[in-house]
Structures are given as structure tokens and as C-alpha cells.
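Structure, as C-alpha cells:
Complex shown without one protein chain; remaining protein chains in place.
Every chain is named by a letter (A and B) in the order it is written, and numbering of its residues begins at 1.
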Amino acid sequence: MAFPSGTGTSAKGKWALVNTVVVVYALLPVLWITSLSFKTKETIGDGNLIPREWTLENYADIFSTSLFVRALVNSIGIALISTTIAVLLATMAAYAVARLEFPGKRALIGVSLLIAMFPQISLVTPLFNIERALGLFDTWPGLIIPYITFALPLAIYTLSAFFREIPWELEKAAKMDGATPAQAFRKVIAPLAAPGVFTTAILVFIFCWNDFLFAISLTSSEASRTVPAALSFFTGASQFEDPTGTVSAAAVVITVPIVLFVLFFQRRIVAGLTSGAVKG
Amino acid sequence: MAEIVLDAVSKRYPDGALAVSEVNLTVDDGEFVILVGPSGCGKSTTLNMVAGLEDITSGELRIDGTRMNERAPKDRDIAMVFQSYALYPHMTVRENMAFPLRLAKVDDKVVRTKVEETAEVLDLVEHLDRRPANLSGGQRQRVAMGRAIVRSPKAFLMDEPLSNLDAKLRGQMRTALSRLQNRLATTTLYVTHDQTEAMTLGDRIVVLQAGIVQQIGAPQELYDQPANLFVAGFIGSPAMNFLPVTVEQNRLHTPIGEVPLSDRLRRRLTDADAPRDLIAGIRPEHFEDASLVEEHVREEGAVFTNTVEVLESLGSEKYAHFALEGEGARSQQLTDLASVTGSADVPTGGRSLLVTRMSAATEAREKQRMDIWFDPDRFQVFDPDSGRNLTLDT
Partner (left out) sequence: MSATDSARREPPAPPPPPTGKRGGNPRPSEGKRAERRLAWMLCAPAALVMVAVTGWPIVYSVWLSLHRYDLRFPGDQEFVGLSNYAAVLGNSYWWTAFTVTVIITVVSVLIELVLGMLLAITMYRTLLARGLVRTVTLVPYGIVTVVAAFSWYYAWTPGTGYLAETFTPGAAPLTDRAASIAIIILAEVWKTTPFMALLLMAGLALVPDDLLRAAAMDGAGGWQRFVKVTVPVMKPAILVALLFRTLDAFRIFDNIFILTAGANDTSSVSMLTYNNLIRGLNLGIGSTMSVLIFLAVAVIAFVFVKLFGTAAPARGGDR
């Protein structure tokens, strides 16, 4: 293999090179759009990676329009509510899947697997019409409901993988130490399950935050349009003479929370993403 | 302090498997009783039923005369040490040990003193504020013990508490455990698959196999007078040798020679209406290098000649292994024993083997013939069908 081995200095040099390639690969597009967001209108077309003139004008612009501010509020609100409900429902189901024996377990796992692979566009058409009939079109619940549905399989997998790792013998130990079932749950199991629940919440949040298809199909106004959907309206809209700078600034704003999550919880996110997929 | 009584206790799982069948056992106040048997024999299930972690299907469990079947584990006032130690990873050693006291709503000051006293006894004082993840195996084991001891329960239940330690530490912890038991004198029910642990720790041993009690007795009693082939083969290391023998006119034909039948043995066999084909068992230490046996002793026993196949020297003694002519002893109980202890997996080349223990002074060499002395009176004779020991004084 072309991969360096051994532990000598030359191996370190090769790894340094490989790592640099990886870092540049991963960060270049992010740096590019960040750079655009700080460029003035005059220099935005210069193609330079580092802005010649720095400005915060683009950020000032987006925060002064309701188009972006409303969308940001919608994005945050919808993602938080969806995450809370999805994680709550998934926690209950995952506990049952990981810990209890019951007929229908395979069916539940099968259904969630199907939904995880489901082409979302296939749901957009009927949902579009159903939601219009029910008055849910272009409302928060109109997005929250499909988000919960598509987040549930991911959340159930991740959580049940985490729950299987909890040493359940501790529950027995707590009982022997004199705990009631409720105390055993509150004092021993809940603290151990919390990290898994938290990780799952991050993954679900990223999923909801990222969605574009539902956001653009099931909304029609500022009432519920989220940032990814609103971004595409910047381009066609006339309130900005040149949307590049403002789109970039808005893009950076919604990227920041994700980058922070990734920075702080890298280990957990990796564990969460991989746990459900590999272990049987 | 308490007396634990199991009265015909059975466990049947919903799938119909009978895990424990009518166990009768009385653990006296302050007694240390060991449940021993191969993995899957029902010993842990029995322990869990006493703990209240599994329901009792039928029979009655009494602690100090009170029926316990329906009580929740927390209302039985017994502490348990788990094989995995089951330490709470999110609590420090101090919090782990204080946990049962806090649940019992013991006063803060009392908790503090009790935890520190216990830590003192177990040499854990300097580790009190560390997390289990930062402790060595031996330290974790002691924390688990500490958590059980700290609330002075009526009884201790221990589920293979030493089997996650390495061999040397296990030996040391065994001695420490004996010392602790002498000091606390708390009724203890202890589960292990390791017969050495059972022999060294227990006041009495219960041998379980396939959910059925095979024998209950003091360690020496089990060793000297095993009730059946299973117990005979399970207790003792290296294991007892089993030879196919036939009885013919007051003589016993064995693969290591023909020996006269002692009066005692003949009477037992007649009483038991024994068949002609039997299994004789003899422990390795009942052999000796014939050249090291004094003349008058030598005449009381028998001598056979064979070629040493393998010689293992342990310094204080030597084990000489021989291959015998003909097939080995056959019995259902021996087959079961071999499969549950895994010895069925050891290649023997289809021959029957004999293990003997000789004193270190022997000049035996591998591949050389030698004379081996043994005392035929040491033979235990078993019925191949039932596995019952026909030699026992009953």
C-alpha cells in the first residue's frame, strides 16, 4: 500500500503530507465561502482566497432583512422542536429494542430501515397535498412532522447501539444495594445513558438543520421557510443587487453552529455515526 | 447474620428449560458455602434466585425463617458481589461504597465513618476519590467487596468474584477473602466454577450439574468420598484416573494389573448387587515410584511396569503420565463431565491415559520403563450406569 508505515521521522513526514492534503480537501470550500462573505462588493469578483478588503457589510445586510432573520428563527425553532420530540420518542423505542424481548421488534427495525432508505422526494408530492388539505402547509408543524419521521430511524439506531453498551448488570447491582427500580433508573442508568442521548440529539439536529428538499417544497413564505430554503431565494430576489456576498454571509452564519458541535463533540459524533451501522 | 434455607427451589424458564431442579440447602448462620459446577450448571441462577434478581418457579426461600420468594431484592437485606464488579462508572470509589447507605437514608456522618472504616480494612483509603476506570483489577474487586461489606447485610452473595483477576492475584485475594470471612463471620453463598477456589474457601461445598445437586459436603469429604463419578472427576487437580475394571472371583481385573478385592470392597459390591463391569477411580497421589517405597509397604500394595510418556516436574513433586492398553472407562457421567469441563477437546490419540504423582526424588525419565507402586485399597469403585460410588460408607 502507498501508506506510510513504521514510526521513523520519514514516516512522520509522509503522514504530515497526507494529513495536510486531507485538511485542505475538507476545509477549502468552507474557507472559500467564508472569504466571500468578508469581501466588499467591489472585490468579490477578484477570485482571491484571502480578501483584499475586509468588510462586515454583508453580515450587517442579512441581519437587517426579515428574510434572513425570520428564516434563522424558523431554522432554530423547527430544528430544536423536531430534535426534542424525535429523541424523546426514539429513546423510548430504543430502550425497548435494546433491552426487551417482544414480538414486532423485527418489524419495527425493518420499518425504520425502510424509512432510512426511503427517497424523500416520493413523500414530498403526497405530503404537499395532504398538508395543504390539513392547513399544515407553510407552518412549523408542517416541517416538524416529516423531520421527526425521517430522524427517527437514525435516532433509534444510534440510541439502541448506545443502550446495548450500557452494562445493565449495574441495574441489578443497584437493586441489590437497596434501590427501587425507579431509583436504579434515576441514579445509575440515566447518568450512563445521557451521553448517548446527547450525541443522538446532535446528529438529529444536524439532520434537521441540513434539510433542503422539505424546506423548499412544503413552505411558501417567511412564516416557516428555513435558512437553506431562504438562501436560494436570495439569488433570485431583487432586494440585493448582487447576492453573492450576502448568501455567503448567511451560509457562514448557519455553518457556525455545526462547526462548533463538530469541534466540541468530535469523538461522540464519530461514535454515534458508526455505532449503529457496523455492530450487529 | 442469618440462616438461608432453600427448600426444594426450582427454576424453569419460559422456554421450558429447567435450569435448577429442587435444590435443598441450609446455609447456617455465619457459614461460607460454595456453589460449584461447570458453566451453565445453574449455580448463578440459584444465586440470583436467592438475591431476588430472578423469580423462583417453585419451592421456598427462607432467610431467618421468613419466606422471601416475593420480596424485592432491596427488601432482603443481602449484598452481592458481581463477577464484573458492576461498579458505577460515574461515581467515585467513595460514592460507590456510600451508595447502598445513601439509599437506606443513613445519616451523612455515619456514611462517612462507615465508608472510611471499610476502606481502611480493604486498603482503599488513598483511592477513595478516584473513579473505577482509573483502578486496577484488584482494586476494583476490593471496591466491589467494600460496597457489599459497608452496610453490614445479613448475608453476602458472591458470583465468581475472583474470576476476572489474573492467577497470582486470584490466589492472594482468595487468602484475603478467607481472612475477611473469619473476621466478619457473615453468612456467605459463593458461586465459582473453579474447584480450587471451592476447596480452599468453603466450609461446605455444593456441587451442581445440569441444575441438580450432586453432593453437599465439607471440602475434604467431597475429595475423599465423592458421591458419584461427576463429583469424583470434577473435584481435584489433576483429576482422578478412571479405569475400566471387571470383578472375577474376589479379584479386580484392571488395566494396571490384577489385584485382590479387599473384604470391605467385596461386601459393598455384594450389598449393592453390582454388575461385573465397573469403573475404578484412583487419584494421582496414590501412586509412587516403586523404588522409593520401603519393602514392607511395597508388599501391601501392587506394582506395575510401564513406559513414562511425559514427565512434568513441579519442583516439589513430579507428574508422570502413562498410556494404558485398551479403551478407557466409559460412562454417561464421564462423557458429560468431559464435555462440560472441556477436557473432551484435549487430544489423547484415542488411548486412555494415567496420571501419577511421584515424589521429587524419583529418577524416572521420559521414554524409560519404570515400576510404579500403588495401594489397591485406595480404589473407589463406581457403577458405570448410574455413576454412583459403590465404595461409600452409607
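Keep in mind that, in the parts below, contacts are C-beta pairs under 8 Å (C-beta built on N, C-alpha and C of every residue); 3 or more make two chains touch, one makes a residue touch a chain.
Being a predicted model, the structure only gives us computed values, none of them experimental.
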_Contact partner of the left-out chain, one of A:I62, A:I78, A:V204 or A:L231_ = A:L231
_Residue of B:T26, B:N69 or B:S84 in touch with the missing chain, whole complex considered_ = B:S84
*Going by the touch rule given at the top, which residues of chain A touch the chain that is not shown?*
1, 3, 5, 7, 11-12, 15-16, 18-19, 22-23, 25-27, 29-30, 32-33, 36, 44-45, 47-49, 89-90, 92-93, 95-106, 108-113, 115-130, 145-146, 148-149, 152-153, 156-157, 160-161, 164, 169, 172, 206, 209-210, 212-213, 216-217, 227-228, 231-232, 244, 247-248, 251, 254-255, 258-259, 261-263, 266, 269-270, 273-280
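Keep this in mind: only the chains that are shown with their structure count from here on.
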_Roughly how far is chain A from chain B, centre to centre by C-alpha average, rounded to an integer in Å?_
56
*Can you list the residues on chain A that touch chain B in the complex?*
167, 169-170, 172-180, 183, 187-188, 191-192
*Which residues of chain B touch chain A in their complex?*
51-53, 72-74, 78-80, 82, 84, 86, 88-90, 99-100, 103-104, 147, 151, 157
